[in-house]
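Before anything else, here's the structure in question.
With one protein chain held back, the other chains of the complex are shown just where they sit.
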Amino acid sequence: MPVSLDTLNSSSRDEFVAALGGLFEHSPWVAEAAFDKRPFATVAALHEAMMQAVLDSPRATKIAFLKAHPDLAGKAARAGDMAPASVSEQAGLGLDRLSDEEYETFQRLNAAYLNRFGFPFIVCVRRQTRDAVLASYEPRLANDEASELARALDEIAHITRLRLIETVEGPGMPATAGHLSTHVLDTYHGEPAAGIRIELFEVGLSGRARIAEAVTNKDGRTDAPLMHGKPLRRGRYELVFHTEAYFRRRGVALPDIPFIGDAVIRFGIDQPEGRYHVPLVMTPWSTATYRGS
Amino acid sequence: MPVSLDTLNSSSRDEFVAALGGLFEHSPWVAEAAFDKRPFATVAALHEAMMQAVLDSPRATKIAFLKAHPDLAGKAARAGDMAPASVSEQAGLGLDRLSDEEYETFQRLNAAYLNRFGFPFIVCVRRQTRDAVLASYEPRLANDEASELARALDEIAHITRLRLIETVEGPGMPATAGHLSTHVLDTYHGEPAAGIRIELFEVGLSGRARIAEAVTNKDGRTDAPLMHGKPLRRGRYELVFHTEAYFRRRGVALPDIPFIGDAVIRFGIDQPEGRYHVPLVMTPWSTATYRGS
Amino acid sequence: MPVSLDTLNSSSRDEFVAALGGLFEHSPWVAEAAFDKRPFATVAALHEAMMQAVLDSPRATKIAFLKAHPDLAGKAARAGDMAPASVSEQAGLGLDRLSDEEYETFQRLNAAYLNRFGFPFIVCVRRQTRDAVLASYEPRLANDEASELARALDEIAHITRLRLIETVEGPGMPATAGHLSTHVLDTYHGEPAAGIRIELFEVGLSGRARIAEAVTNKDGRTDAPLMHGKPLRRGRYELVFHTEAYFRRRGVALPDIPFIGDAVIRFGIDQPEGRYHVPLVMTPWSTATYRGS
Partner (left out) sequence: MPVSLDTLNSSSRDEFVAALGGLFEHSPWVAEAAFDKRPFATVAALHEAMMQAVLDSPRATKIAFLKAHPDLAGKAARAGDMAPASVSEQAGLGLDRLSDEEYETFQRLNAAYLNRFGFPFIVCVRRQTRDAVLASYEPRLANDEASELARALDEIAHITRLRLIETVEGPGMPATAGHLSTHVLDTYHGEPAAGIRIELFEVGLSGRARIAEAVTNKDGRTDAPLMHGKPLRRGRYELVFHTEAYFRRRGVALPDIPFIGDAVIRFGIDQPEGRYHVPLVMTPWSTATYRGS
């Protein structure tokens, strides 16, 4: 159960560090440094103060802090030797259930990264699909050391921001949620398409997995966004709209195998905190989509 | 090597039947009947005369003729007991390489059909994907006997027309070819998109298989149609346009994971002899398609 | 100043008739009949009761009631012999400022209508453009008498509903307002187009008149709908979007004379109380629109 910002603002140093000391991997000193900056008007300000403590620390401290992090999909993930938050985060992406071949790939990339920069590869996995994580090693290995140190700390900011909002509640929560919505317009009848079944798939290199399903309401939208309330995972997606059933139900004459049967939109998400609106404008003979708003 | 229509028009009855007797499964009497209608001005007219001989025959003869056909994906396909043309046709659709489960499905449907109508299920497999064949049993089982007899003979017409054009050459070949083409318009730059790699997949219930690949020329079209020169197989297809590489090559700033990466159009083909033009109109943020011409 | 529904529900018969007697042209008996149905829970119920009194009256009374209405754009409009509400309504469409030729056209059509049906042509002019009024004579002259009597009373319902909502205020106002909005999506940049100047024109046979102007906000929408709060006039319209200035401001390289300069959408409104959303999806080389929602 989250602790309130008010409580933290009036707690003792020990209570404060007990509550927040685990957010920055094995590094309670970050919470201690933030304690001196109290009170915080917003939860976002509390997070900024903790990150600032990291950014203000000497380079050697930063490196030591980064080295306190487990390898991604590494031995720690298999052996259970991670901070509890890391366990849950890596499990969310299935990084604890890799095939041997996938495990070897991650081990090889992790080793190359560690060898290049002297600290483990760090990424906020809750903002990434597994393929996006894999694809990010190569460009990051090409960075220079200063850029990559900044990048690692930026990932830390994302990781800890997400941990913080599960730990503390109060005014001014930092913005961490993305948004994916759709809208189906039937330009055969000139109205929103109601009752269309929609499936959302995450599309990986080795297959695709259905991650959401919905049916359009009478305004052609879904009652709730397809994804919301947390970061969108960077990656590639596919929306499948079951338009054939819709048009048959409405009595439109279609060929046995219609030209547009299940309308498919494949698209990418690059901004985990972004707002993605992906409409479908369609007849039995045409489809169009665009990044809407 | 095909025989010319001129040769057939002037050959003896024996030669004529030797050349054409195999077109109608185990039924050289069809060629014999057509012999009496010579000469033929066109290859299409020759085919019509042969089909007319079948249509003019008594019901019992028609049934016997249909019964001379092998089961689709049946024991004959496995045991090698089919007319050579049937062997090749069924192999084209992979009906000789079914899993045991698929084989059982076909056996069960074939038995139901034979039981219902008294003759085997006949379909011109060269005009169908495997899924389209499977999907056609159910509606045909619901037909009445007269409709289904007519339907079976219509399939025979398609089968034998395709066999005939490989056997005879001459003026007035019957129309058996469909046509699938595409065109990529880049509305970011306002011009045809050149150098886009395109893949065409056949999409089945259990997976998809790449059946063609092409690159757009400077008019945004492919040098040759994606499919042409023979019937299109009724079924579902997917076109994948590698637009990300195109826009990056042209120096357009894209997110690491672009909104439109590989543009995907899923569409159906219902008319094997039809003309399908499937354009893509796109920017890095939008796609549109329609059945063109 | 409007009277409240509460006041009407508790007023004397004379006060009630004094307040509402003028709504139905020269026919205070309608208000008197409604008085007996008090109290009314909603303003809409009050209107329905008044209309029901008309519908329940004998045919001869209905005809007499209709005959109490002035000719559209007729002598009364010029001579000032109309109920005050009619004066204002006809003036709103410019029917008091016709050229002699237009006046003659209306006179001729009015005479033909009166001769055919025995009562004047009645239309709720606040729901029509002038061209739509003119175009409606011909199909209505072709109606049979019963249909046209019903149609005339339906127009009366619209006329008096609009008069009522200016006279009475209270819960449950009847729905009389339409809605026209737009949204501009820039698929060159993949975002809403902000700062686009938009002009709305009413398009008549003899010209067009600008009736609204707006600029898109950062969501690509206008801060207020282009038309709202009252019925839309049935007719033809044109939206002009000044996209050239927008793209030049953003530094997009355009030809001196761009392919899409001012994007134009011409569209029709058929339902005065309808909701019309008319988006523009565009690049410097493409435009698309559809009836949205």
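Labels for the chains are A, B and C, by order of writing; each one numbers its residues from 1.
The rule we apply is simple: contacts are C-beta pairs under 8 Å (C-beta built on N, C-alpha and C of every residue); 3 or more make two chains touch, one makes a residue touch a chain.
Quantities reported herein were computed from a predicted structural model and do not represent experimental measurements.
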Contact with the hidden chain (one of B:Asp56, B:Glu104, B:Asp219 or B:Asp256): B:Asp219
Sites on subunit C contacted by the missing partner chain, in the whole complex: 132, 139, 234-236, 238, 255-271, 285-291
Footprint left on subunit A by the chain that the document does not show: 187-190, 259, 281, 283-286, 288
Touch list for subunit B against the chain that is not drawn: 183, 185, 187, 190-192, 219-220, 281, 288, 290-293
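By definition in this document, only the chains that are shown with their structure count from here on.
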Closest chain to global C-alpha mean, per-chain Cα centroids: A
Between subunit A and its twin subunit B, rotation from the CA superposition, multiple of 5 degrees: 180
Chain centre separation (subunit B, subunit C; CA means) in Å: 56
Rounded Å distance, subunit A centre to subunit B centre (Cα mean): 45
Length of the line joining the C-alpha centres of subunit A and subunit C, rounded to whole Å: 49
Per-residue overlap in subunit C, given as positions that touch at least 2 other chains: 187, 190, 281, 288
